[in-house]
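Let me begin by presenting the structure, written as structure tokens, before commenting on it.
Shown here: the complex without one of its protein chains, the others still in place.
By written order: A, B and C. Residues from 1 in each chain.
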Amino acid sequence: MTGLRLTLPEASINAHLVDIAFLVICGIGGAILLLLLGLLLTFIVRYRRGTSARRGPLPEIWSREIEIGWTTATIFVAIFIFWWFVGASQPPPHNLPGQLEIHVVAKQWMWKTQHPGGAREIDSLHIPVGTPIRLVMTSQDVIHSFYVPAFRLKQDVLPTISTALEFTPTETGSFHLFCAEFCGAQHSRMTGTIVVMSESAYARWLRRQPHGDSLVREGENLYAKFGCGACHAPDSQVHAPKLAGLAGHPVLLSTGAQANADDAYLRRAILEPRADIVAGFSPIMPSYGAVADTSDVEALIAYIKSLPVEGKPR
Amino acid sequence: MVEKDRSRSDLQKIWLKPLLTWTCLCLLLTATCALAYVPMGPGNLPVSLLIAAIKAGLVGAVFMRLAEDAPLNRLAASAGPIWIFILFVLMGTDYFTR
Amino acid sequence: MSDAYLHPPWKDLNRQHQAVTFGMWVFLASEVLLFGGLFAGYTIYRDLYSRGFLAAGHQTSIVFGTINTAILMTSSLTMAVAGRAARAALLRTARLMLMATFFLGVLFLILKGFEYREDIQKGLFPGHGFPLTAAGAQIFFSFYWVMTGIHALHVTGGLAAVLRLIIASARNREWLAGSTSEEATALYWHLVDVIWIILYPLLYLAGRVNG
Partner (left out) sequence: MNGPIPVGRPDYLRDGSTLRSWLFTTDHKRIAILFAIAITFFFFVGGAAITIVRMELVTPAGDLVSDDTYNKLFTIHGIIMVWFFLIPSIPATLGNFLLPLMIGAEDLAFPRINLLSWYLYMAGASFTLAMLVLGGVDTGWTFYTPYSTMFSNGAVLVAAGGVLISGFSSILTGVNFIATTHTLRTPGMTWFRLPLFVWAMYATSLVMVLATPVLAMTLVLVMAERWLGLPFFDPSRGGDPLLFQHLFWFYSHPAVYIMILPAMGVVSEIITCFARRRLFGYSFMVYALVAIAVIGFFVWGHHMFVSGQSAYANLVFSFLSFMVAVPSAIKVFNWTATLYRGSITFEAPMLYAFGFLGLFTIGGLTGLFLATVPIDIHVTDTYFVVAHFHYIMVGGAVSAYLGGLHYWWPKITGKRYPEAWARFAAILMFFGFNLTFFPQFVMGYLGMPRRYHVYPPEFQVYHVLSSGGAAVLGAAYLLPLAYLLVSLFTNERAGPNPWHAKGLEWQTTSPPPRLNFDRQPIVPNVPYDYHPKGGPVEREETANGDAA
């Protein structure tokens, strides 16, 4: 990989769109630049001191018209570029069928990734070509940024808030993964490799991985380890809400407000149980912020989400 | 004691308006403090802010004499609130659509 | 005699006066934006943690807060009267009112000090062992300390400026009548009052209802 690099592979659908946008704006900007430089040079040569070119004042009205002309023209070009790229860059498709959801946890200074089956990687990510991928990312400490130049994609990875990145790789091969937000001493070493493989190769690769617990299974273990069931099990003596079927449904809070039990809500319920108290319960649940790290919480959430709604198994 | 010789209207001139304003301010303070104890749900905050804005307006218009001041000074005085408004609106485009 | 008030590069007192008040207004715009950042942060978090903010707001001392508001408003009154008196050449009234302003300002700071002591006794400084558990309560108190702290700094600055007027007018009784500093100081003092008027509902009136 040494030597001069002149081009960057286009390894996702998005990459191609970005390159086109880049070329279009290069064209427009280049034309404007050439026009300006051309005028500049012409004037410099023609009107340098001592030439016999015509001089003398310009009529006032004239310059007004010109002024208004180029102002409108610029506004028009600016709006055109804006309008054009808004149209050309469709928002990434949501929840495509067959989408692969991969969890990414960033910390100083490494990338931890986890596949739906439970396989884990550090500083690398294997994905099948042609499959829509959704990365769900959080950070354990400072802000990082997940950047794959070959996909022309980048997304900051924040502590406590999860961000997502959706794309479909279109080319097999190995590509750089960079951390693009300054995050401390070894920011420049927080890099990795994205390996895009054919679907069959990916399946083979996955099989060869150590039997990592799946996220849900891991969550189940943690659920037992932390003793959540002591309160939340259906037959528990403690008055605590049932968690089955909770995810994705509205919850009535003691303030009278309603919350939606999305990932952020569940995360808060585990880390800061007192932030939102469910109506009809008392704030006795301890906070797990000190014992559960970010990936534990993700696992617990995955487990809670997997619990079947009573009566109708999933 | 120069001041004794002054006509009463002079004293009135310097005291009347400020005192009236101060009375209004005190009434508003009482009102806002009392209203804070009236359950209005989400209404409490806007009410107290509205009263605060009126009070600030009174201080500005009378004590700081904006009401009679040069337009230029009024313009300068409005810059602060206007720019805070910009900050709020554009931050809102992010926070309230996340 | 009006030359005594002229500073270079001015040649005309009216013009100098205009420049000083206008300059002060521009500076005040800047001061308003200084607090603007705080207001923005407060708003975002209040939206995010409304419960915690209300619970925390309940812990501030409404008594101190309200009395201090009244004191500051009254000091604004005395300051406004001082200015009017100076312009009407009622120099004794003007001086008295300046002293009243100074006194009220100091009183404000003293009460604020007692309030701080009470807050600290209640453990209301964010950190370990903070008594409130609701999410956002610590953030509320972070804003409380910084907002009131910076405001108190402004009061102190204003007091220094008022003191300067008092001393200068003690040296020369006539000085107040034509000085441009008086008006600038007054504007600054009133702004400090206005800021407090806005802080009051944010810090003291939140969460009074159901606590």
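Note that in this section a residue touches a chain if its C-beta (ideal position, glycine included) is under 8 Å from a C-beta of that chain, and two chains touch if they have at least 3 such contacts.
No experiment lies behind these values; they were computed from the predicted model shown.
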{"item": "Contacts of the hidden chain among displayed chains", "value": "A, B, C"}
{"item": "Absent-chain contact - pick from A:H115, A:R134 or A:H187", "value": "A:H187"}
{"item": "Option from C:I139, C:V155, C:L176 or C:L191 whose C-beta touches the chain left out", "value": "C:I139"}
{"item": "Residues belonging to chain A that touch the chain removed from view", "value": "1-8, 14, 17-18, 21-22, 25, 29, 32-33, 36-37, 39-40, 43-44, 47-49, 53-58, 63, 66-67, 70-71, 74-75, 78-79, 81-82, 85-86, 88-89, 91, 108, 141-143, 145, 147, 149-150, 152-156, 158-161, 163, 176, 178-189, 272, 289"}
{"item": "Residue numbers in chain C that touch the chain omitted from display", "value": "7-9, 15, 18-19, 22-23, 26-27, 29-31, 33-38, 40-41, 44-45, 48-49, 126-127, 135-136, 138-139, 141-143, 145-146, 150"}
{"item": "Hidden partner chain, residues of chain B it touches", "value": "72, 79, 83, 86-87, 90-91, 93-95, 97-98"}
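Just so we're on the same page, only the chains that are shown with their structure count from here on.
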{"item": "Whole-Å gap between the CA centroids of chain B and chain C", "value": "13"}
{"item": "Computed distance of Cα centres, chain B from chain A, in Å", "value": "45"}
{"item": "In chain C, residues with contacts to at least two other chains", "value": "none"}
{"item": "Multi-chain contact sites of chain B, meaning residues that touch two or more partners", "value": "none"}
{"item": "List of chain C residues in touch with chain B within their complex", "value": "18, 21-22, 25-26, 28-33, 36-37, 39-40, 43-44, 47, 62, 66, 69-70, 73-74, 76-77, 79-81, 84-85, 88, 90-93, 186-187, 190-191, 193-194, 197-198, 200-201, 205-206, 208-210"}
{"item": "Residues of chain C that touch chain A when the two form their complex", "value": "49, 51-52, 133-136"}
{"item": "Parts of chain A lying in touch with chain C, wherever the complex brings them together", "value": "255, 268, 272, 274-276, 283"}
